[in-house]
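Removed: one protein chain of the complex. Kept in place: all other protein chains.
Just so it is clear, A and B label the chains in written order, and each chain counts residues from 1 on its own.
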Amino acid sequence: MDPKDIIKPENLVYRKSRLMSDNVFNFCPGCGHGVVVRTIAEVIEEMGIEHDVIGISPVGCSVFLYDFYKFDVVEAAHGRACAVATGIKRIQPDKYVFTYQGDGDLAAIGTGETMHACNRGENIVIVFINNGIYGMTGGQMAPTTLEGMKTTTCPRGRDVRTMGYPLNITPLLAQLDGVYYVTRHSVHTPANVRKLKKALRQAFENQRDRKGTSIVEVVSNCNSGWGMSPKAANDWMVENMFRKYPLGDIKVDGKLVMDMNAKR
Amino acid sequence: MEEKEIRLMKGNEAIAEAAIRAGADAYYGYPITPQTEVMEYLMETDAYARTGMVVLQAESEVSAINMVYGAAATGHRVLTSSSSPGISLMSEGISYIAGAELPCLLINVSRGGPGLGTIQPSQADYFQTVKGGGHGDYKLLTLAPKSVQEMADFIAEGFDLAFKYRNPVMILSDGALGQMMEKVQLPNQRPRMTEYPDWATNGTPEGKERRYVTSLNLHPLQHELVNQRLQAKYRTMERDEVRYEMIGCDDAEYIIVAFGIIARIAQKSIESARAKGHKVGLFRPITLYPFPSGEIRALAEGKRIKGIMSVELNAGQMIEDVRLAIEGRKPIGFFGRLGGMVPTPEEIENALYRQFGL
Partner (left out) sequence: MAKIQGAVTIDNDRCKGCELCVNTCLQHVLGMSAKVNGKGYHYAYMENPGACTGCTNCAVICPDGVISVYRAKVGE
């Protein structure tokens, strides 16, 4: 059968969320950011909450979120997303508020804001993109950069004796009483994207049910920063990033489910 | 007419009570002397129970100002207060708020600097307040109260100005005004807002275009246009919002220019000088930005005027604006105390005689 005969509105089974604008992503080819941004929109569309949602896009590759969504978005200073989200959510507890933060934002400059928002159990969703590097400024060392991994500010590889260790922050946040849900995902295969979507849905439902802070970490790639093709970057991610940042649930229904002492 | 309640209050308490009565939606702050009573009062009086006003102690001033940014982005009436070192920490967020054109009320109950400095009153944050503080070409509409009454009065007025211009408004106070107790006539309770501006990012209404708040523009031409819009707004403020007070300036030969608490002390100085036959007047800028340059220039152009002296609780900051206003038309003098010290009326009076050879 000719594809033309199949490509009809009644046969449509997948399209970009209608909550996405027509602007082209500023992300590099093959970047996991695009998949996560799209998947968030799908979840919001399916839950039918687009009139009550406010996204927070802090500095980093996440900063242009407002160009891509057809719902309200507030840009935030570097690291301050969780404080901005708190300010919004506290006066409008019935709205859905989510932050979309990179590793530099969440785990370096914004550690304080993130940790205290979590500790207060702010009823928000935190989406955390961990690709081990500063993408927007051109590939500098992030708190999550792996030991030995090369970036422009550790060109001979991260030396943990002088540069500190890769910061595995979500298990730390999971130990805070205000945090209800922590889970770690990736978007390098369709199956993983589908799992992420379920996790995001769970996170927004937690917010609806006023459960406290939900954190969805996405271990992702940065082809440009890592200096690899998209496929090679994904392969490298599986082999290296997942060893330090294994996928799976960390805290579910307010209970820790990941063995914190497991050797990685 | 409805009778207004009169109470004996600390300046900091008056700020808090006035904020509740102004229909504020939220206060986000962090403790710092000498303004901590603001949040203490809001908690003690249970602002949330009274009006639904949210009061939250943040983990830092950095966080507090970004909570303000978030709430302001949703078009709500939100305020914070701090003191000098805390305002320094907030400066990043203030720049973002100004850049994103959001309304909010900021209060600096300032203290002596630099660094940790002292907890005593100071006006050394004048430059920080009216010349920038944070990065970029922005202005804070700045009100300088001289009494606990004005501390209270400027709250609702500050909110209204902030929304009128979509711009942060600063109340530049000091440790003396924050801590001293005076009789204050409190405003009546104003309801909280129920409708929010069109630009407010509080969830896209059905059938409407989504909104977004940002201070970012990657295209320089676009960002030049944003800056030009900001500048046009500032010119409007300069035209329409200048506030000042003149005491005994009609027949004066010498003028003392002073703002805030020191203006009240200087008022004693001019009374004493007049008793000795010296015709001295007091000019008190109430808005520090926009600065009453035109009014000071007009005074300086008066034939009688022989000299103008700026009196400040700093090493000489506002004097630069006074000098720019006078443009060399008359001799200018300065008297200031530093680091949290407050002069007596006699010190000011004597400084005037010394500077102008009286």
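Please note the rule applied: a contact is a pair of C-beta atoms (placed from the backbone, for glycine too) under 8 Å apart; a residue touches a chain by one contact, two chains touch by 3 or more.
Only a predicted model underlies this, so the values are computations on that prediction, with no experimental measurement involved.
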| item | value |
| --- | --- |
| Visible chains that the absent chain touches, using the contact criterion stated earlier | A |
| Among A:G48, A:P155 or A:P190, the residue in touch with the chain that has been omitted | A:P190 |
| Residue in contact with the excluded chain [from A:M20, A:A107, A:V127 or A:V179] | A:M20 |
| Missing-chain contacts mapped onto chain A | 1, 3, 5-8, 11-17, 20, 24-25, 27-35, 38, 187-190, 193-194, 223, 229-231, 234 |
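The criterion applied here is as follows: only the chains that are shown with their structure count from here on.
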| item | value |
| --- | --- |
| Centre-of-Cα separation between chain B and chain A, whole angstrom | 40 |
| Residue numbers on chain A that touch chain B, as the complex places them | 50-54, 56, 63, 66, 69-77, 80, 83-88, 90-92, 95, 112-113, 116 |
| Chain B - residues contacting chain A, complex | 25-26, 28, 54, 56, 58-60, 62-64, 66-74, 76, 78, 92-93, 96, 100, 201-206, 210-216 |
